[in-house]
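Complex shown without one protein chain; remaining protein chains in place.
== subunit A ==
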Amino acid sequence: MDAKDILGLPKNALPIQEKKSKPPKETQRKPDGISREVYALTGGLAPLMPSVDVNQLKRKAQSENEKITWQWLPFTNSARKDNLQLYHWVRVVNGVPPTGDYSFAKYNKSVDVIKYTDEEYEKYLVDPAWTKEETDRLFDLCERFDLRFTVIADRFPSSKTVEELKNRFYSVSRAILIARAPSPGDVIVHPLVKEPYNVSQEIERKRALSMVLSHTKQQERRDVEVLAEAKRISEARKTAKAAEEPELPVMADSGHDVTDRAAVAAAADSISPTPSTQFPSATTANPVSETASVVASLRMLQVYLRSYALEQMVQAASSSAGLRTIKRVEQTLQDLGVNLKPKVPTRAVCAEHLELRKEILTLLSLQKQLQYKEAEGSSYRDGSYAETPGTPPPKRLQRAADLDRTFTPDSLSFGGERIGKRDQKRKGPGRSEAPSSPAQSKRPRKYKASE
């Protein structure tokens, strides 16, 4: 009936006969004492048996044996130094009130702060940065505030940092302990003596912690990258038994704060170079060190396939290149008619293949440089910037010299030779001179397949 109301159905949906017979029955049977809805939950009938066994219910605790009363009684607290007497309800059993101290008194812990005499101060504790009054005040505050140094620092009359206060407190306590100990051996196990408070370390630690806490998301990401790099480097170092290269330059993200690195190094403890080491600002790794680590890891394998070795070397050489660049390299190889994976991977073939790939990378980078140059050149032709003819050439040569390092001296001289002898026809695959003019050499597809 109610459900129909809720649903909004007309009440006369059912045949009227049934409706008439049902309501009288239900109202007759419904007992008083429980609501209609609850009664309807049980199906409109009273339960035949109680669902819960009465015996299982908890008895009121031994109400037959003892007489329990509750009384409003006074009590004292041993944790208090005044003799304040308060009142509270107490459960009295058979007329006997409970004994014992106030149950919360045991939580009143305090710290044993050392008390020194004036003579001891004169003998052991004199310090240029601290007057006796300050030291006394410090110890008084420490005792009052249970060594909560942030509070103590707040209340300390002259402004001293938390670390300074801690330092003074711990060094004084330590000195007293050692002075009072009958023999050094007795006191050596005391934590204060075993591990003295190190002020500078604490300052550094807190600074690093606050720096880490205040990292922006970007810095966090950079840190993760740096740590991954460091892990990789340390693993590569482990695999290289004999250091092929005298030093492997460490990777660093461009624009990464040196102090940040110090914090990361202090925290991670796995990066060996100290913060004072100069990190190269380039984002790319030295390609020579990459291949050296691949060679080292291959040697660890003891046996491998040359095709696999070539794959690894290719990956290492292209590690600094983006996906698009790698695709362009592969496209160029195809245009030249070279298999992406050599069909006959002998030692010589693999070496040549690797060199070819590296040269293509160089070529692509030079093309990009040329593009940049042209873009700049065209924009500056319109602008009114002063020209400085003296400085550019050394810089360009410097960069070209940097690139040369990935080349072997042989190939470079070979290339130089080629310039002069452009007319000479070469046997084997016909070499086609791409006639593109410099300003339009934007598309990499300059080679005709020689087959």
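The rule is simple: a contact is a pair of C-beta atoms (placed from the backbone, for glycine too) under 8 Å apart; a residue touches a chain by one contact, two chains touch by 3 or more; residues count from 1.
Basically, contacts and distances are computed from a predicted model.
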Given the choices "Phospholysine phosphohistidine inorganic pyrophosphate phosphatase", "Transcription initiation factor TFIID subunit 14b", "IBH1-like N-terminal domain-containing protein" or "FANCM-MHF complex subunit Mhf2", state the protein name listed in UniProt for the chain not shown.
"Transcription initiation factor TFIID subunit 14b"
The listed residue (A:44, A:196 or A:337) that touches the chain absent from the view is A:337
Absent chain, residues of subunit A that touch it
283-284, 298-299, 301-307, 309, 320-321, 325, 332-333, 336-339, 342-349, 352-353, 355-356, 359-370, 372-374, 376-377, 380, 385-389, 391-393, 395-397, 399-400, 402-403, 411, 414-416, 418-419, 422, 426, 428-429, 431, 434, 438, 441, 446-447, 450
